[in-house]
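The structure under discussion is supplied below as structure tokens; questions concerning it will follow.
In this view, the complex is presented without one of its protein chains, the others remaining in place.
Presenting subunit A:
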Amino acid sequence: MVEGSENLAIEARRISKSFFGARALKAVDFSVRRGEVHGLVGKNGAGKSTLVKILAGAQPPDSGTIRVGEKTFEALDPLTCGKAGIAVVHQNAELHPELSVAANIFLGAEPRTRFGFVDEKTMAEEARKLLEQLKLDIAVERRLGDLDIAMRQQVAIAKAVREKARILLLDEPTAALNKSQADFLFDLIRDLAESGLAIVYISHHLDEVLTISNRITVLRNGEKVGVVEAGEADKESLIAMMVGRALEKTVRESVTTAFPAVILDLDAITVPEKLDDVSLSLGRGEIIGVTGLMGSGTRELAEVISGVSRASGTMTLEGKPYEPASVRDAIARGVVFIPEDMRERGLVMPMSVGGNISLAALGNLARLSWLNLGGERKAALSMSERLDLVPRAPEKEVRFLSGGNQRKALLGRAVFAGAKLFVLEEPTQGVDVEAQAQIHDHLRALAADGAGVIFMSTDLEELIALADRILVLRDGSIDATLSPVGLTPEDLLTAIQAQPSAHANTQSEPRSTKAATHV
């Protein structure tokens, strides 16, 4: 399709980029029309992030051109991006937590008084007008650090609008949002597109991309596979383009419900304000999925079980009282926690893959505190093989691995530590379709070997595909227990959103209530 180039907000042509001799992008064309939401999808390593970095001016391409409006660039840098009207809203928006909302929006372009001081009054007034225009209900004088992540993201978008951005790059914008916050964001995105902004929407969540985008560009192995109209695509066809072959649709037909023995038993677990009288029992070989809106207590439950935090009530592990005073105690009993945030809480980034895998059980590799480095390498290599961890290079620093392989390394650490009970948070967040399937298979295999698995997830498909039983938390208590058999994502979502809750996030009032009625 030939398009009138005057209608394009940004047009990248034949962009190529290599790292260390490996091709990340091969002559990729990518263009976004004015007023369009353009989805960008691809597996991890397909070249999505590289393309975004090039468009955001964080990296120069090896070859190719980028035309923004009238001007054509060989490469962009953050400064030219700002001038050309390209704005990026990252997962961790780069804002200043100590400043007010208004000061953040006007950072670097503060209105001045006659004497050269910042004109706080005008700034607050302008910021208020802007937020009102975007239908955002945020008090401009609030300290940014006091806002939740969804509101901070909204401020970042407002800032981009104030900077007269014409192209907005949204990189995994819903990663930390719950369903209603995400719906609210979608409405905001639609409004912005209507006003003429070009929006690039990058996400692993194909449903989201399909919902929000007008067109979708699919990348695979650094090449553009194609551009599709969102109306003419569905999840299966996108996955087929991403993977290169169609995957079977996951329908759970049966699950195991009888388990030989109970591995973990919780009775009346309570953490003031967080968890309220949670009781459950997990069988040996069972996989329990726990879900709920943000603030429903899933994180606290995971942390109590894995010894990170304390609760009242009683826990029993393998028939014996279980009162971990620390993570160390929990690991000694075979309970290993795999947190959601790999960068902050999971991996030691400057350390090798092997070092990360062995970290929780160095005792197995040491005699009199002297490490058997050769044995460590061997163990890490066989763990890499067992978990399909690529590359099979235990000495490589873990920060160079893709997200999926980093998650496998974390799982490897737990397996190497001899875990009998795996406690996971968002086990496949930010991971491509293939790696997700592999991680699910590994967890099933671990359960089949007699381990217990309890995972916290907000990914509906994942819950249905992986869990033998799904627990829905609300305000710290178990609100529903569901079998995944025959369960559709819609059913599950309805259960999660079942009724307005006192503790649920209520900050985005005007739109979130509207969004809730969509469900």
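Everything below uses one rule, namely that a contact is a pair of C-beta atoms (placed from the backbone, for glycine too) under 8 Å apart; a residue touches a chain by one contact, two chains touch by 3 or more; residues count from 1.
Everything below uses one rule, namely that contacts and distances are computed from a predicted model.
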Inset, instruction - Have a look at "DNA 3'-5' helicase", "Cytochrome c-type biogenesis protein CcmF", "ABC transporter permease" or "Pyruvate ferredoxin oxidoreductase gamma subunit" and point out the UniProt protein name belonging to the hidden chain. - result: "ABC transporter permease"
Legend entry - Listed residues A:F337, A:F422 or A:F455, member touching the removed chain: A:F337
Inset, instruction - Quick one: say which of A:A109, A:V348 or A:V485 touches the chain that got left out. - result: A:V348
Inset, instruction - Go through subunit A and note every residue touching the omitted chain. - result: 18, 20-21, 308, 326-328, 330-332, 337, 339, 344-352, 355, 359-360, 362-363, 366, 369-371, 373, 395-397, 400, 413, 417
